[in-house]
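The other protein chains are all here in position, but one chain of the complex has been omitted.
Let's look at chain A:
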Amino acid sequence: MMTMLGGEPFLLVSKQEQQNYPLYIRSVPSDSELKFHYTVHTSLDVVEEKVSAVGKVIVDQRELYLGLLYPTEDYKVYGYVTNSKVKFVIVVDSSNTSLRDNEIRSMFRKLHNSFTDVMCNPFYNPGDPIQSKVFDSMVSSMMVQTC
C-alpha cells in the first residue's frame, strides 16, 4: 500500500489481499503522521469492499481508480488498486480545493507508472519496502505541486 498525506498527500502502497503491509509511506506534515497512518489503514477496508464488489453490482466498476473512498471532517481519502493488488491511497486536506477528481486520477497514474518501473528493476525484490530514489523524487515533486 502507498500513501500520501497532508494538506497534501500522504501516500502509501500495500500489497496482497490478506497481508496489508506498507511498501511506501510519505507524508508532508510529519507532526501528525500517526494519525495519517491510522486514516490510511482504516481506508483499506473501504478499498477491499469496493474491489470485491466488482462484477456483482450493476455499476461495474472496473477502472483501477476507485475515486473518493470517504471524506472525513478534515481529509479526503482517495484510493487506487492495480491489477497486481497493490493499493495506493492518497489523503488530502478537505480545504484543498485545487485538487479535483481528475488531478487525483493523474497523480495515481503517475504513481502507478513509477511503481511499475520499480517493479521492473531487477534489483528490487517484490514485496520489499520501496527505496528507489527515482520513486522518491517523483513523489516529492508531486507533493510540491499540490502544496
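The rule is short, and it goes like this: contacts are C-beta pairs under 8 Å (C-beta built on N, C-alpha and C of every residue); 3 or more make two chains touch, one makes a residue touch a chain; residues count from 1.
Simple rule for what comes next: contacts and distances are computed from a predicted model.
Choosing from "MOB kinase activator 1", "Tetratricopeptide repeat domain-containing protein", "3-ketoacyl-CoA thiolase with broad chain length specificity" or "Trafficking protein particle complex subunit 6B", the protein name stored in UniProt for the chain missing from the display reads "Trafficking protein particle complex subunit 6B".
Taking the complete complex into account, A:63 is the one of A:63, A:101 or A:128 that touches the chain left out. Contact between chain A and the absent chain runs through residues 16-17, 51, 54-55, 61-64, 81-85, 112-113, 115-116, 119-120, 122, 126.
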